[in-house]
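Worksheet: the structure to be examined is printed underneath.
Apart from one protein chain that is not included, each protein chain of the complex appears where it belongs.
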Amino acid sequence: MTIKNTEAGRIVQDLIRTIHENAAYLSEIDGKIGDGDHGINMNKGFTICEQRLADQEFSLSDGFAVLSRTLMEDIGGSMGPLYGVFFDEMSIACADLQEIGAKDFLVMLQNALAGTQEIGSAKLGDKTLLDTLIPGLEAYSAALDAGKSFQDALKDLQAAAKAGWQSTEGMIAKIGRASRLGERSRGVLDAGATSCYLILNAMADSILRMLAASK
Amino acid sequence: MTIKNTEAGRIVQDLIRTIHENAAYLSEIDGKIGDGDHGINMNKGFTICEQRLADQEFSLSDGFAVLSRTLMEDIGGSMGPLYGVFFDEMSIACADLQEIGAKDFLVMLQNALAGTQEIGSAKLGDKTLLDTLIPGLEAYSAALDAGKSFQDALKDLQAAAKAGWQSTEGMIAKIGRASRLGERSRGVLDAGATSCYLILNAMADSILRMLAASK
Amino acid sequence: MNRIMNDPNYVVEDMLKGFVKANADIVSATGNARVLKYKNAPIANKVGIVTGGGSGHKPAFIGYIGKNMCDAVAVGEIFSSPAAAAFLDAMQAANAGRGVACLYGNYAGDNMNVKMAMRKAKAMGIEVKTVVANDDCASAPKDELEKRRGVAGEVLMWKVGGAKASMGADLDTVIAAAQKAIDNTRSVGIGTAPCTIPAVGHPNFTIADGTMELGIGHHGEPGVSVEPLATANEIAEKMLKLILPDLPFAAGDEVVVLLSGLGATPVMEQYIVYNRVEEILSEQGIRVHRAYVGNYFTSLEMMGVTLTVMKVDDELKQCIDYPADSVGLKQL
Partner (left out) sequence: MNRIMNDPNYVVEDMLKGFVKANADIVSATGNARVLKYKNAPIANKVGIVTGGGSGHKPAFIGYIGKNMCDAVAVGEIFSSPAAAAFLDAMQAANAGRGVACLYGNYAGDNMNVKMAMRKAKAMGIEVKTVVANDDCASAPKDELEKRRGVAGEVLMWKVGGAKASMGADLDTVIAAAQKAIDNTRSVGIGTAPCTIPAVGHPNFTIADGTMELGIGHHGEPGVSVEPLATANEIAEKMLKLILPDLPFAAGDEVVVLLSGLGATPVMEQYIVYNRVEEILSEQGIRVHRAYVGNYFTSLEMMGVTLTVMKVDDELKQCIDYPADSVGLKQL
């Protein structure tokens, strides 16, 4: 089963909607051990992207490219480069594809992770968005290895990303703003891990909807 | 009747003591419509002068010269130049005299007033030290014109200076810091008029004591 | 407030020591602890430039000692005129035989101490002439120019006088140029937070949160009105509304603008105000020949800005554009 690159631009629109809906929640979480602007930062980038994509036809790879460029042009801080490179790698990995299959999506996620780690130098357990991304990707990869379908692998991704996100509650921040707090950073969710879960979850939902429709 | 210039240095010491004793009072008055530092400014200058004169024999003209120089070197603001020129003129006017008589003292006061007005450009009624100095000097001059003795003229000076000083309570400040207050400056004594009364009064008392002793 | 100092009664002394240590390439101490001079002063054949005033206005006054700027400066206590002897010693330090231009601000204490110093200087055979800055157009009505205080326009007066002297002009020509500079200069300040004299320990005037004082003086002297805090754009408009009709400035004029913070106002905010100042001037056909934005004349940690506009002709432009090397104003 595959989805058509040209038709999958709506995935980007779903992401934008998800971030809009959760902006306040993301800032609220960031406010507990960060500076309370994660929702503002994300929403600013995704809103500008929405304006750039308005009234246009675009493929998934093009949509990701615009999103990435917007994040890198219009929002500085940490989220600009981290999600900027994330969507840049996603876009590059599918730019030449007409049909995107389960394996293709794996490569997209792998490259996105590699780019994010290259830029941010964070590891699993540092209490960042990687604590959502890495388990999600691993579960998806394992599902494919085990011969599961695209759909089932996406559901495994969602479940593992959610578990990974929630695991950040028990972690001490090792990187970023909250790392100064040491032990005091334990007991609350990580803001970036939250937005990453929302993004992976929404992306998987969109693909699942498209796969269901194309049956 | 005259006093000896060489022996009259003690007049300066009496002035210094008077300012020491009244420093807090002068600041208190300045605090009401000024910036509350008149006693501090005066006492600083007179204390440095006291140190310079310590363990020395000095004449009245020399004592006034040191006092003037100290005020001009060590205290800026308004008091340095105003009393600086006041004592400078007093000193110059008696520098060449061995004996200082009633007429000499008149010239000393006249020159001191002229210098003070040249520097400060204030007039009678502006609520400044001139409101003590001018009436004091006029009473002294009138007494001599009327053929009164040095002693009686000095007593007239004291009385008129006191009345002049007290008249400042009803005045509106026309010059200096308090002039910004307009009508609000009425109802309190002027700080400089107060110090000027203390100085003229102490000076007259000293001369009266010296005249009494030389009888 | 948390002031960084040792003995509050010796802040001026301590500051001067640090200033001389840090800027030995430009300034020297003199025999009078309250007088600093340009290390090369007196400069043969040049009219000496002297100024002086109370402390707490950094970089004024000592920060404007330097090449093609002031030769010697008399230093007073915080917000209080230097002693007459300090002005006199500054005049001597600056005097190279061609006379001394004493360019200072119109404050009672400074007027008296300069006059006193001039009496003595005359007796010593030093020729001194003065220009008394009165650029603060909020400090008295236009028909009482002689009552107006000097504020940040003094910087432009020193720049012009200093340049003219370095060009080789004689005393009367230097005085005329500095006088022309200040006669063509208008300033106005707004205050948004007061300051505290170290030895006093509490502010001696107040500016309530949410308000600003238009026309405030450099020591907190009352302004023309206390108003609700306006936006930066409105502030620019209000200040120019006082300044422009006063000279008056008109379409076709060329001007030099100096926008100074009062101490604690971030330079960012000063540029935000300047942005609108320049726009309004352009709209009115007034061309900015040169702009200075930054902390050029402060009042300890007061908040607010002063705006100074000087109408320039060819002579003034030449003086303003002349190089300068002082701590507070360097121009290549």
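Residue numbering begins at 1 within each chain, and the chains themselves are lettered A, B and C in the order written.
In this text, contacts are C-beta pairs under 8 Å (C-beta built on N, C-alpha and C of every residue); 3 or more make two chains touch, one makes a residue touch a chain.
What you are looking at is a predicted structure, and each value in this text was computed from that prediction instead of being measured.
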Task = Just list which of the chains on display the missing one touches.
result = A, C
Key: Contacting the left-out chain in the complete assembly, out of C:90, C:207, C:240 or C:286   = C:207
Task = Using the touch definition up top, pick the residue from C:49, C:193, C:216 or C:286 that touches the left-out chain.
result = C:193
Note = Of C:127, C:269 or C:315, the residue touching the omitted chain is C:269
Message = Suppose we count only contacts with the excluded chain; which residues of chain A make the list?
response = 35, 69, 72-78, 80-82, 84-85, 118-120, 175-177, 180
Key: Residues in chain C touching the chain absent from view   = 1-6, 11, 14-19, 21-23, 25, 55-56, 58-59, 192-193, 207, 209-212, 229, 231-233, 235, 259, 263-276, 278, 288, 290-295, 298, 300-301, 303-305, 323, 325, 327, 330-332
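Simple rule for what comes next: only the chains that are shown with their structure count from here on.
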Query = Does the chain-touch network form a line, ring, star, complete graph or other?
reply = other
Key: Centroid distance [mean C-alpha coordinates] between chain B and chain A, Å   = 85
Query = CA centre of chain B versus CA centre of chain C: separation in Å?
reply = 34
